[in-house]
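Here the complex is missing one protein chain, while the rest keep their positions.
Letters A and B mark the chains in the order given here, with residues in each chain numbered from 1 onward.
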Amino acid sequence: MTPAAPVAASAGTTPAAGGLLAPADLTPGRRTWRAFSRNPLGMISLAIILVMAVVAIAAPLLAKFPSGYGRDILMPPSAAHPFGTDDLGRDVLAQVIWGTRISMIIAFAASFLAILIGVALGVLAAYAKRLDGIVSTLVDVSLALPVLPLMILVAALIGPSVTTLVVVIALFSWPEVTRIVRSQALSVTRLPYVDAARTIGGSHFWIMTRHILPAVAPIIVVSVVLTASRAVLSEAGLSFLGLGDPESWSWGKILYNAQRSGALTIAWWCTLFPSIAILLLVVSATLVSIAYNDARNPKTREN
Amino acid sequence: MIRKITNALTRRAVLMGGVVMAIGMAGIGAVSAQDAATRIVIGTTADVVNYNPLVGNSRSDTWVTNLMYPRLMQMTPAGSKDPYVALDWGYSEDGLSAWMEIRDDMTWSDGTPFTADDIVFTITAVTTEKIGVTAGLIPSFVSATAVSPTRVEFVLSRPDSTFLTNFGFWMPIVPKHAFPEIGSVGTFANDSNWVSAGPFLLTEVERGQRYLLKAVENYPLVETGRANIDEVEFRVFPDVNAQALALRAGDLDIIANALPAPIARTLQGQPNITVAQAPSLGWAHMLYNLQRAPLDNVLVRRALAHAVDYDAIRGIAMQGLAESTNSSVISPVLSYWADPEAKEYAFDPELSKQLLTEAGYTDADGDGFFDNLSLSLLYEQSAADIANWAQIVKDSSAQAGIRIELVGLERNTYLARAREQKDFDIYAGTWAVMEEPAAYLGLAFRTGAFINYASVSDPQLEAYINEAQAATSPEAARVPVQAAAKLIQDQVYDNVLYYQTFQFAYNSERWENFVIQPSDLLSLVNPLSLASVTSKN
Partner (left out) sequence: MHLTGYFLQRLLRGLVTFWFAVTVTFFLVRLLPGDPVSAVASPSMTEEIRQRQLEVYGLDRPLLAQYFAYLGQLVQGNLGISFLSSQPVSKILMERLPWTLLLTGTALVVTVLLGIPLGVLAATRARGWVDQIVQVSGVIGQSLFVPSIGIFLLYTLGLLAGWFPIGGAVKSDLTGFARIASIAHHLVLPCLTLVMAQLAGYVLTLRATLIEALGEEYCDLARAKGTPESKVIWKHALRNALLPTTTLIGLQIGFLVGGAVLTETIYAYPGVGRAIFEAVGQLDFPVLQGAFVLLAATVVIANLVTDMAYGLLDPRVRAG
């Protein structure tokens, strides 16, 4: 369902130097930001993500938790219900708002977990030559597994809940992160100053956290956003197959409800609005990471 | 039920006996002599899992195998049984033996005659190997003998007025000559070289896609002596929404599964499509796990029963396509058995609170919920209706200060939790067909019975059930049946919410003369219906 991240792949091929070639007048971070802020697509996308984050945080202020039942079943959008109602007469707008919350929580929690595992293994593999073979093989092998069916299997057997979704998505998303982080970190470990740190007897942990980690930080930023955006799609897919949390609202669950009750083609508002929400978040996240990559890369930045 | 069937039944009467309602105009048998074979295409949402009719338990399994392995009796809309393959039946004076006469003109599609031997083989295999739910329906069975090709005699361990009709309707008969020996019948896959004694024979399978059946030449149970159409094709559409689009586009002729209300409503507006309704002989209910505290306390169960908004469930979740059974396990559809005195539990959150306070519960932290009272509600996630009313139960229970946690699972995980592991507080589900009170009360409420998920064990209730099953006349059975139902309602051993009206859709521009039968297992795709249907051009 979710293809490998395009930008992640291209990120792996961009020169490693991004964060290191600091010109005299500006810090690299500021320079990247200046380039980023000149990219309209990136800025719009960032704004969309921020708005969604605000919606997610402020959900309780924006709408009542969609529970209960009403007599107005499957009503098209109206003043009282701007996004219409579902087959139990619940407000779809409220569902989308609360869905934003759960979808984003799952996306970022899963992404955070995956990044944690991915970065730890990636840095370790790049730094400790003896572990590299094992980690690389593990990554290659895990990347070859049919991911969605495995997610379905684990989610179905453990039982549906938000935690299950987070763990399951994270469990099958880390190899991609490890792969990218490792290749980036490898180019750093070969740099003279790491060797220098080693010769003056810095502890392994110190070298890894002080020298290697900052060098791969930009890659991590990109990975967080991309893994999260893919997690949104994975979550929606699993929920759509009936493996979502029955007690909370996510965008996938709204679509699943519409599918199950046969409203998918009949009540377009039950389908359209959550679909657009998914689309907006995933597109924005991807465009932000593309823009960030471009802004960070001196070659594309100059134009 | 004991019934006297006169031998004066003509073939016509046999035919019409099971007819609930013939849809469309009774066209003059327009079996056209065209070159092209007439084929009806039926949509289903799932593949056939098991071709062995004694084992398969999904709807698709039943729809396909029903067309090949006949049941001996037919069900009427009120749940009683009419002759079909069996012409006549009865019990001895002492009730310890029973007999059945069957037609003499039936054959299997490979030419082997369909005889009493097949019946003896089937019932012996089912009871010896304890296959499926049918085995549990005939606990009084001891042995069967084919005394002639058309007569079977049974020995029973005790008088059991439900034995013949349960066995007659619920057990599809399988061919002795094409099945393995008793002992391996239950594990027999029956996945090729089928033989059929029904109107059609399965000839081609493309898993995930289609199942093709061809008409067999000898099907004496319809007037024409064989099905009017030549072929039946089942096509698998996992998603009901796409399935409905296929019906509208003309790619499908019927949808076998009952339709969700929104789809039925939209299809009703299409010029070439007719939506037919069939009553359900089963009901939807909630069971409270009596093995677990605090559900072993009748006060808690009563509190739960009064915290359900029954009207909302029928009006909103079921969109009006459901009727109350007055909280009785005997639905008013079974008019002879139903107790007119029965009254539904009132939806009264205040009464619930009062009952719970009486049971010792308090709300010390003042959060609007009773402390230490949180119950899980187990249901099948993909069943839209139930998932919807589970939500309503949760919300209306909250009004009475009862916290309910929804546990929606995949079908088999759900069944395993309910049936094998008894791992639930409240179970929500449906029984598809509950037509013989004396029989199903035993199946559902005897200690350790097959579908007694709630672990009910009540000597008084069992005494009523025994009395009803041993009764030699319907009159004698009605009293204990109603007493049992009343006891179940008082003790809240079962909380029946409604019985449903199913909706089925078909292309009425092309097809007519379906015979709709009760329940979604039979509906439009029962053997008689598909043998009778005719093409309009």
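As a working rule, a contact is a pair of C-beta atoms (placed from the backbone, for glycine too) under 8 Å apart; a residue touches a chain by one contact, two chains touch by 3 or more.
What you are looking at is a predicted structure, and each value in this text was computed from that prediction instead of being measured.
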Shown chains contacted by the missing chain are A, B
Missing-chain contact among A:46, A:123, A:169 or A:236 belongs to A:236
Among B:88, B:105, B:129 or B:371, which one is in touch with the chain left out?
B:129
Selected residue (touches chain absent from view) among B:82, B:101 or B:233:
B:233
On chain B, residues whose C-beta touches the chain left out of the figure
46-47, 49-52, 55, 129-130, 135-136, 186-189, 191, 206-210, 212, 233, 235-239, 241-243, 245-246, 248-249, 251, 382, 410-413, 416, 419-421, 450
Which positions on chain A touch the chain that was left off?
1-7, 9-10, 12-14, 41, 137, 140-141, 143-150, 152-154, 156-159, 229, 233, 236-237, 240-241, 252, 255, 259, 264-265, 271, 275, 278-279, 282-283, 286-287, 290, 299-300, 303
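By definition in this document, only the chains that are shown with their structure count from here on.
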Between chain A and chain B, what's the gap in Å when you average each chain's C-alpha atoms?
46
Of all residues in chain B, which touch chain A in the complex?
239-241, 244-245, 259-263, 265-266, 312, 315-317, 319, 381-382, 384, 387-388, 391-392, 394-395, 405-410, 413
Contact residues on chain A for chain B in the complex?
67-71, 73-74, 87-89, 156-157, 159-160, 242, 246-247, 259-267
